[in-house]
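I have placed the structure first, in the form of structure tokens, so that the comments after it can refer back to it.
Note that one protein chain of the assembly has been removed; the remaining protein chains are unaltered in position.
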Amino acid sequence: MAHDLGKGWLGNFFEDFELGKEQVCAPPRVIGAPETALHIGTTNDRQARFCGGEGRMHPLVVFHTVIGQTVRNISLNSPANLGYSKMIWHAPVFAGDEITTTIKIVGLKENSNGKTGNCFVETTGRNQSGEIVLQYTRWVMVRKRDHDTATPYLENPVTPSLASQVEVAELPAWSGDLSRSEKTGGAYFFEDYEPGERIFHHDGMTVNHTDHMQYTRLWQNSAKVHFDEILTDGKPLVYGGFPFSIAYAQSLNGLENRSGMVAMNSGAHANPCYSGTTIYSFTEVLEAHDLVDQPYGALRLRLVGVKDLNPADHKDFDIGEDNGKGRIKYDPRVLLCMDIWELMPKRAS
Amino acid sequence: MAHDLGKGWLGNFFEDFELGKEQVCAPPRVIGAPETALHIGTTNDRQARFCGGEGRMHPLVVFHTVIGQTVRNISLNSPANLGYSKMIWHAPVFAGDEITTTIKIVGLKENSNGKTGNCFVETTGRNQSGEIVLQYTRWVMVRKRDHDTATPYLENPVTPSLASQVEVAELPAWSGDLSRSEKTGGAYFFEDYEPGERIFHHDGMTVNHTDHMQYTRLWQNSAKVHFDEILTDGKPLVYGGFPFSIAYAQSLNGLENRSGMVAMNSGAHANPCYSGTTIYSFTEVLEAHDLVDQPYGALRLRLVGVKDLNPADHKDFDIGEDNGKGRIKYDPRVLLCMDIWELMPKRAS
Partner (left out) sequence: MAHDLGKGWLGNFFEDFELGKEQVCAPPRVIGAPETALHIGTTNDRQARFCGGEGRMHPLVVFHTVIGQTVRNISLNSPANLGYSKMIWHAPVFAGDEITTTIKIVGLKENSNGKTGNCFVETTGRNQSGEIVLQYTRWVMVRKRDHDTATPYLENPVTPSLASQVEVAELPAWSGDLSRSEKTGGAYFFEDYEPGERIFHHDGMTVNHTDHMQYTRLWQNSAKVHFDEILTDGKPLVYGGFPFSIAYAQSLNGLENRSGMVAMNSGAHANPCYSGTTIYSFTEVLEAHDLVDQPYGALRLRLVGVKDLNPADHKDFDIGEDNGKGRIKYDPRVLLCMDIWELMPKRAS
């Protein structure tokens, strides 16, 4: 019997996406203490809010769970994740919650090379009560099935209007107890942070094979390039969320009292990462907003992950230069550059 | 003081086994969400039934737990696992269940080389209520302590009569909610599968040191050859259950709505696996049985794990040829060949 490729799913190609189409991603997933332990065991995360008795799940555990659920539909044939817009962690997630993710295609743009297109995906993660816990739009490059036939989205691309940042008024309120030094070890509070300031995090972490592959599989992310040495000529690509998690865990050092990310304005996986890379990071304070009537303020921060170079030894390290089109051409040592919002308690009066 | 080998257990040798002897294996083990998370983190398993709020444990997690419990008694001195017969997952296991395994020696046959014998072990895993959750007979080769003295089982081997397959009537009923596309992502149902059909699963997974060793230790499998580079001249042997789990997780692709293995007719760990191997797999549909009065049918499937070659690129890949004695001489690239039963829901009417 001759065999065709049959029932095994090879993923959607650019031609398969339909504007406005909503889909439930499979499978739903319960997360809890084991995912927290593996997150800690992979990243060395030490944030008190996410390892205590309350069972509060780390915002990046929620992020990876949601993005992992979308891979089968969106990104099996994706050479690159291009950006994120208006990512908001709307509600806390606790151990035992079951996360279900839905996606809606809100933009399609074929690229001029005829080989790929960009797909804009509104992504919504909900808990078992249907409450939205995380929402964002991301855009990804997706390969075309047929390089010789243009789609309507070459001539008539549909590009959604995407907010360049989450407004302060849109940030969710602090959830749960405010951070205090006794539990966090942190000496600094909202009043201590100043725009323009750089915080160096000092902890380098070298990536090993199992480190990144296990973490990526944990989120049921099934993109082949992360796992198959033959397909990748011996260099499996590290999932972009991995150095993000490492750098974010490192960035607790100097920001011990933070809430944990409540929103992300934008984010770039600036350069690829492979096993053997040592990841360092620093944070720049971009904005500090006093929230009157609240016991905390909001900090807009740029988290920068750097490969094989400790920015604490190069304090004025330049992440890149403007490419003339309002975007940054990143230094090849920049792994990631994430523009995020944290809430930060004020000093107890 | 001169020291003899003393109290450290070196495992049973062929001479130590007694026909008809029943034994409880130590220790009992609770399994739950952490074992599920590590199973997912190792294999990238994405089957909806085994990662949701119900806490239903994966059939292979149960399998590894049971087989791991038997290693100390049976296979510390075993150069090879030879086969399985009539493996049935009789009842579902849920998070928090405590598994206890008992073994009974049902056959002994010394091999003509004088160095080893084959030991047939009826194996029964039970939950904390004493309910049988998994039962099978496996036979393993075990080294003799004394190569110069024959046992009675050289002249008079006792070989149990082992069923070559589990009958359809013996299969357990579907447990819990039927799979539906919204939760599984799967488009295919019982009616869509046809004997003779091959399903290619497309996902390659390269084995790293910690991947296989951690997974093997998780099941408290203490066979030294899996962990000790000095003993194995730098090449620890991967536990046969590891590529089985990887291949089975891959095989969800095209079989998304399956129940999870309910029985195994037979299984071969056809060739050894080491770190660095990339595992691929495909499935052949051997039989499809409509179960009248049931909303699902039964599929008999052959799961084949292949090393360092993607069968989707070699669609008619030949697993081996009959060796003239009714057994297959496997191609050296075949890692495993498992003859299993799945239940598969019928298309909702």
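Order as written gives the chain letters A and B; numbering starts at 1 within each chain.
Rule of thumb we're sticking to: a residue touches a chain if its C-beta (ideal position, glycine included) is under 8 Å from a C-beta of that chain, and two chains touch if they have at least 3 such contacts.
For clarity, every value in this text was computed on a predicted model and none was experimentally measured.
Colleague: May I ask which residue of B:V30, B:A150, B:A173 or B:A187 touches the chain that does not appear here?
Modeller: Of these options, the touching residue for the absent chain is B:V30.
Colleague: Quick one: which of A:L38, A:V140, A:V166 or A:V238 touches the chain that's been left out?
Modeller: If we include the chain that is not displayed, A:L38 is the one touching it.
Colleague: Tell me, which residues in chain B touch the chain that this view leaves out?
Modeller: Residue positions of chain B that touch the missing chain: 1-10, 24-30, 32-35, 37-38, 72-73, 96, 98, 128, 208-210, 213-215, 217-218, 220-222, 224, 227-231, 236.
Colleague: Kindly note down the residues of chain A that lie in touch with the hidden chain.
Modeller: Answer for chain A: residues 33-34, 36-38, 40-48, 51-53, 55, 181-188, 192, 196-206, 208-211, 214, 253-256, 276, 278, 308, 310, 312, 315-316 touch the chain left out.
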